[in-house]
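Note sheet for the following structure.
Only a single protein chain was left out; the remaining protein chains are all shown in position.
Every chain is named by a letter (A, B and C) in the order it is written, and numbering of its residues begins at 1.
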């Protein structure tokens, strides 16, 4: 495959650019018989949508999805599901200076070299965070499929913005609180402080990064394949397709590498006749396979590269230093818009493996 | 693909089990005309080999590689390069209790469920760290290819064992010092303390984890594809195929998520007429593409799961709690053996992208 | 991949149904820098378009293609090229009886079983010949790419309708005559007789099949890969995606299997300092690789399954025999509309291999 597709049995293909006509997705391999309409997808897109609050970009996009194929009389048919969102509020004039002035932290420079100047640079073109809407289109279907077929539930939420962390460990009882605030942190106190930190950064023309955690419940034992088809391999590959992601860890992750084996191993116990583990340092994955415990992953987002502050850079034509002031409407922090994207990618990978492993049948 | 292969234009297929006849690899898509013999591969295998020092397992394996195909009169032919190592010192009796007693931290339990008991459980079977020898077989070829064709150099080294960290930032001048000690840390003082920490853990029947960093120099600008073919996606997918890996980050990674955008962005400057960046928080990758700066990645390894200490677990047949004492010869810390594995996987991904992107031709 | 995509470095993904909203295609991996607009695609779509003459279906579709992404300021950008045609003249009421009465020769029955009734059966749904418009969308781009980058020219033309064959062997001087008649046969005399045969079949409520030959000129030596990546493997895989195709042969093909080796071998000769062969029984492919001679392939199309005559079949619900009379507007012979489809698929495969083999660069 050439880079715009992911998955083996359930394949998502993404197309479109930030300031082109549209962004779209084709999801091939979804089982027939899943009840589906635009609302199932729209609800997740709305959580990702720009222009909703002060913590995100002021670009206003309706982001209304249209299903073009693969659904007949309210059910999926087994044929590829094409979905599209027409772009509306792009303002490309803001970007003309970017043809030659390379924005630090963005793909501008390597993309210009790679495509010898033929790439659509407006708003980052193909490299824009706007393309994560295509992840959500496909991911919303995968997430519903997992829920309907296997009762699997994925929840992603902000656990850190800049240096401000959520206190408590997430559990399923908090799921309704995730979208109760603008930053998508189920700890409402932390959420307030995170919001303030973002607004402060915004005021000073700067941006913040953060961490999103994702927990998936009810995953059957045995999803994944040894070695190159490990769940961690495929989930991290998917997650790193999100712009700004610079770190992915599972279970105890980087912190776990400081522990002794006797501390980090999760002892097996039986509970209600079922085998489970006392702790979950493994994050639900052993040897690349799901072990029945919740799959826990954390994603590090760098602070958004588009800052309002003046930055020094070079002009690619003159090869001389210049001062750049990025125009356009940008996110002071992309983290609050990312939980549905993380949900989507985790769901796509798990659904793909559930299909390959025979956990979900080709017709529901 | 079904899980035992990785890559698109340069494809590595792995086979074998820890206590089977052999472990082997088939590398398809290597350009014709690369000078190659067993020594090129053996040198990297030797760095990974067990039984070399007190910090690793006492299982003794010659690990002598034999090239079976794809090389003719000292040069690659363009045909798949099959390589094999015959297993010698396996001692399978140690593992009989593992049929029913699930080792915490290992793949035993999910593998047993997934394969309904048909999997070869001896020494972890297909899930054993021994299979990383197959990564090295393919990776040694990819690494040489990158060096010969593009002068690309990958170096991986231990930066942390347990809580002991390397002090200095790695630079190319240190490359000769990596293998000058048993723990593969170019900082010799830290190396000594790391070694002691491992021996202490060993003595108490415990294990340690750690961090390996990998830096790749001279990568041309523009390797990688947007979105799902990002270098970070493909590198992390490869790295997570190593047993015990629980975290992967690039550039400033998790720490970078605490910074402001104005701190984390890497300003462009010209140096000797060439465009480069002042800092390298991006770890050499922007928008999924190489930007010409060194590619910097860190990998978190959990402490090895096979500890000599007694552990509580359950017997899968009786579903009752039992005490397990793992027999066999195991690594008190797998980190020191992993740098050639990380080198290999990074090289495989970069060579694959270099071929796809036209940076390396199908015949040298 | 899940069945709706083809290619490795140049990947075509098809979506849509005969009576859905649209049919569309995403072409990923096209090099940046190819001059491209809708006209390049429309000209080939027009040759395939229904409703143009008495020898094809009377369904009228404008079949106007719209490029949605991947082209910026008149040139391809390297991003996926999404293209769409909105369906207009579908008349789905004709198909209601098909929910239970299985049409002989069509996919109705296996599709109903496979998808347990969830498939969109209207007009054949996903299995309709209408989907070959998506092959042409992608193929028109591939064909232009091959012409611009390598001067490769593919021409496909009707050589047989029913029992009426073209007399002469095709050569490049005839290329302008292919589209000079409704049946797309460069031999104008044969074309007349073929047209009459189709009209006769139509009058009697019946249909005809035939043969299309495809010849590709100026293919460089060495495209293709040994064994599973042979040009014949990949071309035949692509061609068999066309509904109604039941045979594919290269060079002397089935007839060649009756010859002696001494007759069928193509002796090498030099001509103008260049190595070539006296004859071309190999059809330009040896060992799966192009040998520099024209690639010659023939495709057998069965007579169209939708006949106006009454047919006996079974009702899937009652499992009783019934008489079926297929309504709707159908092609008395699909062969005249297929040459641009064959051109497209051959071009897609050759362009894919040209990119993989380094014959075309990622940026023109």
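Methods note: a contact is a pair of C-beta atoms (placed from the backbone, for glycine too) under 8 Å apart; a residue touches a chain by one contact, two chains touch by 3 or more.
Bear in mind the structure is a predicted one, so any value in this text is a computation, not a measurement.
Chemist: If the full complex is used, which shown chains touch the chain that is missing here?
Modeler: A, B, C
Chemist: From the list C:30, C:111, C:145 or C:295, which touches the chain that is not on show?
Modeler: Residue touching the chain left out of view: C:111.
Chemist: Looking at C:28, C:63, C:153 or C:249, which makes contact with the chain not pictured?
Modeler: That would be C:249, which touches the missing chain.
Chemist: Considering the whole complex, not just the chains shown, which residues of chain C touch the missing one?
Modeler: 1-6, 8, 14, 102, 104-107, 109-111, 113-114, 124, 126-127, 131, 160, 162-163, 201, 205-211, 221-222, 224-230, 232-234, 236-238, 240-241, 243, 245-254, 256-270, 273, 275, 277, 281-283, 286-292, 300-307, 309, 311-314, 316, 319-321, 357
Chemist: For chain A, enumerate the residues touching the unshown chain of the complex.
Modeler: Touching the chain left out of view, chain A contributes residues 8-9, 79, 226, 356-358, 361-362.
Chemist: To test your reading of the contact rule: which positions on chain B touch the chain that is missing from view?
Modeler: 1-5, 7-11, 13-17, 20-22, 24, 26, 28-29, 32-33, 68-70, 72, 75-82, 84, 114-116, 118-120, 125-126, 362-363
Keep in mind that, in the parts below, only the chains that are shown with their structure count from here on.
Chemist: What whole-Å value do you get for the distance between chain A and chain C if each is reduced to the mean of its CA atoms?
Modeler: 38
Chemist: Which integer distance in Å separates the CA centroid of chain B from that of chain C?
Modeler: Comparing mean C-alpha positions, chain C is 46 Å from chain B.
Chemist: What parts of chain A, by residue number, touch at least two of the other chains?
Modeler: 1-5, 8, 14, 114, 126
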